[in-house]
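Removed from the display is one protein chain of the complex; every other protein chain stays in position.
Then we have chain A:
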Amino acid sequence: MKKLINSPDEVLADALVGVAAAHPSLTVNMSDRYIARAGGPTAGKVGLVSGGGSGHEPLHGGFVGYGMLDAACPGEVFTSPVPDQILAATRAVDGGSGVLHIVKNYTGDVLNFQMAAELATDEGVRVEGVVVNDDVAVENSTWTAGRRGTGATVFMEKIVGAAAELGADLASAAAWGREVNDRSRSFGVALTPCTVPASGKPGFELGEDEIELGVGIHGEPGRARGRLVSAREIVGIALDAIHTDMPLSGEVLVMVNGLGGTPLIELYVVYAAVAEWLAGHGVWITRNLVGNYITSLDMAGCTITVCRLTPQLTYLWDAPVETPALRWGR
C-alpha cells in the first residue's frame, strides 16, 4: 500500500483537521466527529444531515454549505457513523423546524441513523429520514437488504437542500427527497479494486483484462465480472440496465462520477458515450455533472446516474449552492 497518510489509524482525524483548515465556511467538531456550516443552524430552516463511511469524498462533507447540507457525519473509512455522532450533528443543526436525515441504503447506515433519530426524538427534536436506494445492479427483493444508495445521494442532497433553503417544511423536504430517489437510477463499473488504509490490501483481485460490473461505492465486488471492453460498450451495459429498470424519456440530469482513481479524460470519454446513447433513445441531457463526487478511495471506474427531471426539479437543481465541492449561482 502506497498512500499519503501519517498512520492508518489516524487517516480520518488528520483529514478532518485538513478539512477544517481548508474551508473557513465549515466548522469541524473533532470530538463528536461532524462537519457543519460555520454559521450554526439557520433559524426556521429544516436542517439537513447526511453521513456514511469516509472514503467517498467529496461526499458528504464537501456538500455542506448554503443550498445543500447543514451537517455531515463521516464514519471511519467505509464504516457508517455511530449514533452519538449523528445525534450531536442533529442537535447542532436544528433551527426549530426539525431535521431531515439523508441515508444511503446500507444496513449499517440505516441502523445507526435509526438509533440516532430515536434518541433525537426523545430529546424533542423532530426528525425524519429519507433513504437513497438508486443502484439498479442490486435485485430489489425481500431476500436482499435492498438496493444500495449511490450517485442519487448527490442529486438528493442538492435538490432537497434547495427546497429547504426556500422554506420547505420537514414533510415536504422529505417528499422532495423521495421524489428524487424515485426518479433516479445508477450503475457502477470498477476497473480496479480499492485499498482501505486500515487493511492495507486491495478489497478484491481483478485481472488486467477484467472489470466488475454493478459495483457499489465500498470496494465490494459487483454483481458480475466481465471482460474489459470499450467505454462505449460499458456505457451501453450501464444504460441498458438503467433503462430496463426505469424507462428513460424526456429531459434528464446525468452524472458521470469518477470512483477516485480515474482521470477526468476517461470520464469525458464516458460522458460522450452517455450523451450519444441517450440521444439515440430520444432522451435529452439538460443538466449534468462530470467529475469525482462520490468516490471509493482509489478505485478506478465510474458510476453513471440518471434522474428524470421535472421543471420543478430543474428549478431546484439550478438554485444557488455554495459548498466546497459544488457551487454555482451565488
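We take it that a contact is a pair of C-beta atoms (placed from the backbone, for glycine too) under 8 Å apart; a residue touches a chain by one contact, two chains touch by 3 or more; residues count from 1.
The rule is short, and it goes like this: contacts and distances are computed from a predicted model.
The chain not displayed here is annotated in its UniProt record as "Dihydroxyacetone kinase subunit L", chosen from "Dihydroxyacetone kinase subunit L", "Iron-sulfur cluster-binding protein", "Ferredoxin" or "Phosphate transport system permease protein PstA".
Taking the complete complex into account, A:112 is the one of A:50, A:112 or A:181 that touches the chain left out. Set against the missing chain, the residues A:126, A:148 or A:185 yield one that touches it, A:148.
Of the options A:158, A:218, A:243 or A:308, the residue whose C-beta touches the omitted chain is A:218.
On the side of chain A, touch with the chain left out of the figure occurs at residues 53, 75-84, 106-108, 111-112, 114-115, 137-139, 143-145, 148, 196, 198-199, 201, 203-204, 216, 218-221, 223.
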